[in-house]
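Selected chains only, in their assembly positions.
Order as written gives the chain letters A and B; numbering starts at 1 within each chain.
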C-alpha cells in the first residue's frame, strides 16, 4: 500500500501533470482525483495521455473524499483553496498549487488579487536557504508560482551574495500556453498562439510581490510574455551590480548539491525544451558588456518545477520521503 | 549493480532517448555511450536535457568497449550495424534500432536500401502474435522502424482477423521532425518546418517492405509526410473490407492485455501528443461511410514506441526483466 494521495482540481493542466507524477511515483497511490465541472468523466477523455489511468473516474470535489487521503494536492482556481482546506482535518497534509497561501503580507495580496487574504502557508521552494527544513516540518505548504520559481532561482543567489542591488530588478519572462490554463478562450486558440509572441498583464502581474517576498528584491519590473509552445518558462533577470562579481560562481555556490538545479557550463545557455517534462531548472549568468548589469536566465517546465513537480518535491519532504522520489531532472527532448 | 548497457550512436535523437530511458530504468546501468563524430564531448553539451548525465563523456564507437556491456543498443546510421555487430561476442545481447537486420527477403532489402543485405534478426515488435516469445529467446533483435510500428499495429489485426484484404492497402503517415535525424540540413531548419506539411519519398519509402513483411499485406501504397512537431507519428491505414466487420472489436481482441497498446473508447481518436515521451500506441478504427474501406489510425511517439522505447521493451524481454520496466504508457502532455 502506498501513501494515499488526492488531487483536487485534477482536470486542469497542473492537475493532469500531478496525476502523471503520482502514477509514476514509487510511494504514492492515487486515492481520489476530483474535478468540479467534469466530475463523472473518465480520465481517458479528460487527459488522453494518461493511458494507465484511462478508466479512473473524476469525483466531485468533496472534502469528505479528500479527507481519506494522507496528502491532498490542491490544484484549484485562485481563491478556492482556503475554503476546501478549512474543511479538511488538521493532520491531512496539504500542498496548494494556487496562489492563495503564498504571500505573507496581506497588503501585497490585496494589491494583486481579488478577495480576502487567506493566510500564509510554508513557502514551497526547497532550494531557498533554510526552506527545505521548514517544508519538511509543515502540514500546509504553498507551492511557488511558475514565474516565481524561474525568477527566484535566478535572482535570489545574486541578492543573497550581495553582488546585486535589490533595487530596480528588471525581469522579462516568457511562458508556454499551458500556464494560461485549459479553459477555452479565443486568444489561446492554436490558430492565435502559433507563430505569436505577446506580452500581457504588463507592469501588473501578480507574481511580482511573490518574487519580491522570496528574493528580497525591493523594486521589480516584471513583464510576462506568452510564447508559442505548450510548456516552458524562460526568465531573463537583470539586476544592477554592486561591484565586480563572478555571477556564474555565485550560482554554482548557491546550488551546489541541488539535484534539480543545474548551472550550465560556460558558453551554454538554458533551453526550455531541455527541461520539458522534468523538475529541472537550468541556469546561466553573465555581466552585460555595455551596462554592467548582471544577467541570469533560467529555464523550467512551468508544469514541472513550475507547478506539479515542485508540489511533489514538497510533498516528498513533508512525507519524509527522498526528495527526488517520483521526479526526474531529465527533460524529454527533442 | 545494474545490468550493464551500452549505446552505440548515442549522439543522435534515438540515442538520446535511449540514454534517458536507461537512466530512469530500475535495472539498467549505463556502461558506455559512444558517438563517432562527437566522441570526447560531454552529454551536457550534446543532449542538454539529460541533466543527470551531463558530465558523462561520449566514447568512440570501439567494439572492445561495447563488449563489456551485457546488452548493446545499436543506434547507428543505416548500414553500419552489421560491421559493429560482427566484432562483438556472441553472448553480448544486441538490439539494433537501424534497418539493417529487419528484412527477411534480400530482394526486398535491395529494392529499398543501398549495400548488401546484412541478414535477419528477430523482429522486435512484441505485440505481434508469437513475437514476444521469440524476442525473449533472442540475443539479436531488430527493433521495428518507426512508421512500421505505427502502421503494423493498426493493420496487422485486420489482416489476421480476415476482415481486410491484403491487397491495395493505402497508408498515409505523418511524422515529427526528429524522425529525420539531427544532421543539419536546410530543409529541416525550424524556419522551414514550422507551419509546413510536405510529403517525401512518395511511393518509395523503405518501410514499405517492412510493413508488408510484418503484416502480410500484399500491395501497399505508403506515403510519408513531414509534420511541424518534434515527435510523433500518426498513421492512417485504410484497407478494403472483406465483409461486415466491427473494426474496433477486432482491435480490442488483438490487444487485450497489452500494456502499451490502447484502443480508445468509441468517439475518441488518437492524438500524437498523448503519446509524447511514452512507449504507448493509441488506436481507433471505423468503416468509411462512402467507400466501405476500413480505417484505423494509430499514434505513437516516433522516438518512444517507434524507436528507443520499443528497443528497451525488447531488451527487457531478452534480459528476462518485466517487459514494462523503465517504460511508461503515459505521455507527457500538453
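Here is the rule we go by: a residue touches a chain if its C-beta (ideal position, glycine included) is under 8 Å from a C-beta of that chain, and two chains touch if they have at least 3 such contacts.
All of these numbers come straight from a predicted model, not from anything done at the bench.
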item	value
Complete-assembly copy number [criterion: all chains share one sequence; 2 shown]	4
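We adopt the following convention: only the chains that are shown with their structure count from here on.
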item	value
Chain A and chain B, separation of their C-alpha mean positions in angstrom	34
Contacting residues of chain A [partner chain B, same complex]	13, 16, 20, 23-24, 42, 44-45, 47-54, 178, 194-195, 230-231, 260, 262, 264-265, 268, 271, 273-278, 280, 282, 328-334
